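The other protein chains are all here in position, but one chain of the complex has been omitted.
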Amino acid sequence: MTPTAAAVPQAAEPVPAVVLTGLTKQFGRFAALRNVSAEFAEGKLYVILGENGAGKSTMLRAIAGLLRPTNGSVSVFGAQYGGLDSGRWILGQLGYMAHPSLLYDEMSAMENLIYSARLHGIDDEARCSDAIRLVGLDPALNRPVGQYSQGMRQRTSLARALLHDPRLLLLDEPFSNVDVASARGMVQLLSHMRDAGKTIFVVTHQARLLAQAADEFVWIHSGNIESRVTTLDLELVQ
Amino acid sequence: MNPIPFLYAAYIVTWVIHGVFILTLVTRYRKADRELRDFQKK
Amino acid sequence: MKTPVLIAIAVVVALLAFGLYQGLVVAPTEQTMGDVQRIFYYHVPSAWTGILLFTANFFASIWYLFRRTTVSDSIAVTTAEVGLVFWTIVLITGPIWARPVWGIWWTWDARLTSTLVLWLIYVSYLIVRRFSSGGQTAVLAAALAVFGFADVPFVYLSIWYFRTQHPQPVIGGGGKLDPAMWHAVLYNWLAFIAFALVLCWFRYQLERKQRDVEETLALESLLEGSPR
Partner (left out) sequence: MRAGSVKDGAMSTTPTATTAAMAVPRAPATEKAIAPAPKVLFATLMKDLRLEWRSKDAINSMVFFALLVVVVFSFSFDPTGDDARRIAGGLIWVAFLFAAVVALGQTWAREIRNQVLDAYRVSTAPANDLFLAKALGNFLFVTVLEVVMTPLFVVFYNLRVIGPAYLLPVVAVLGTWALVVNGTFFAAISLRTRSREVMLPLILFPISIPALLGMVEATKIVLTGESSAKFWIVLLAVYDLVFTTVCLTLFETVLDAE
């Protein structure tokens, strides 16, 4: 299945948010990503679809700089990983959320976010309470995250990813076991952020939720981009 | 106590150890080879 | 591919035989210790070869940390394992030498003790390689190899000083060595290096074969559709 040419009209001059060139990731002989080359413009909401093991999460982790490509390269806002300090500059620009919620169960949402802010060199605790309110939680809640419902944990994790106001958001299965109302709320929040200029990638099996909100649907099949469409063909989605 | 047997013991021990190592190389190689052939057959 | 290997083996066997001949026959008998001193011609060259191999392991690990090539990792494990074989010989021939000369199997002699500590370090290195899971083995082992090698000067320094505090009988090494003796040591060392190279070559082939098996195994489990 050769990747069809991107039908989406490219945004002309501004630097694309993410550029993948010949991105390959080999785990032993198994190629999780096979020579992926693509450009993603800034300020768009991309939904990444495909069956298990197609390479969705691997691609997201590669963009987040969490795994070292076997060859090819990933560049974010024009900077490339692996450069002397460019990798660190990129990390300042991106927020990542994945299945393990990257939160300490023994600490409350607020404490987790304050600590995560410190990691990004931010002392301003107002930012943390704003982020928590944004995802619909109460900053004053001091129960430890370990006692939260799965939906609340996901939203706290989303708040953690949004905290340092990243230009690029990478969300891996953000809606998994989240109630429909909360999920819809998150979708609205993401589309607001996309309107505000952020670039968002969402890997999910619940693409139906984003049918209207997303700008582009990227189908991944056995390690490469199979197709990129702007409207979701509902039959294809489970 | 005649020291000469210790001399021969040292030389023999050296080659015993080398021999055992070579033996492990051969057995490990054969085992890996067999496993690989099983996969190719499957 | 087979014939050059056979030639190499023949050369190595010849060198080893020549070294043995030098050690047992040509080299003069040492006045004080008598013929048992000839253990020296196997004990010391084995140690020097071991040190060479551990140094090679160190540089292969550094090379891996920078380039992450599987070749460098395979060389690291090969040189460590073959190095440990030579080092085990040093560790065992030492007491065999001490027994007739001093009547005791083990003495906390500076060199014997350092040999033991180094042996422990590289055994723990190989155990970590076997226990670590899949992809990360190489990086963890490479980092550990750097630690192990950085420790060598401290091992020798601390144990040397520890020994000067409480002097114990010192193994061989004393007295002026007759040039013919030096020849025996050097010939044997040359033979051992050649032998080590051939061993490394075989161990390297084994490593490549085992990696093929591992990868086929990984591919096998993938194709059965078990979710990644």
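First chain written, first letter: the chains are A, B and C, and each begins at residue 1.
Note that in this section a contact is a pair of C-beta atoms (placed from the backbone, for glycine too) under 8 Å apart; a residue touches a chain by one contact, two chains touch by 3 or more.
Since we're looking at a predicted model, the values are computed, not measured.
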item	value
Chain not shown, its touching partners among those shown	A, C
Of A:Pro16, A:Gly50 or A:Gly65, the residue in touch with the unshown chain	A:Gly65
Touch criterion as defined above, residue of C:Leu24, C:Leu52, C:Val71 or C:Val128 at the omitted chain	C:Val128
Chain A, residues in touch with the chain not shown (by the definition above)	64-68, 85, 88-89, 91-94, 96, 98, 100, 102-107, 115-116, 118-123, 130, 133-138, 141, 151-152, 155, 160, 162, 165, 167, 179, 181-182, 184-186, 188-189, 192-193, 196-198
Touching residues (missing chain, whole complex) on chain C	65, 117, 120-121, 123-124, 127-128, 131-133, 135-136, 139-140, 143-144, 146-148, 150-151, 154-155, 157-159, 161-162, 165
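Here, only the chains that are shown with their structure count from here on.
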item	value
Separation of mean Cα positions, chain C and chain A [Å, integer]	49
Chain centre separation in whole Å, for chain C relative to chain B (CA means)	15
Centroid spacing, where centroids are CA-atom means, of chain A and chain B in whole angstrom	53
Contacts with two or more other chains, residues of chain B listed in rising order	none
Chain C-facing residues of chain B, complex	1, 3-4, 6-7, 9-11, 13-14, 17-18, 21-22, 25, 28-29, 32-33, 35-36, 39
Footprint of chain B on chain C - complex, ascending	20, 33-36, 38-39, 42-43, 46, 82, 85, 88-89, 92-93, 96-97, 99-101, 103, 195, 199, 202-203, 205-206, 209-210, 212-213, 216-217, 220
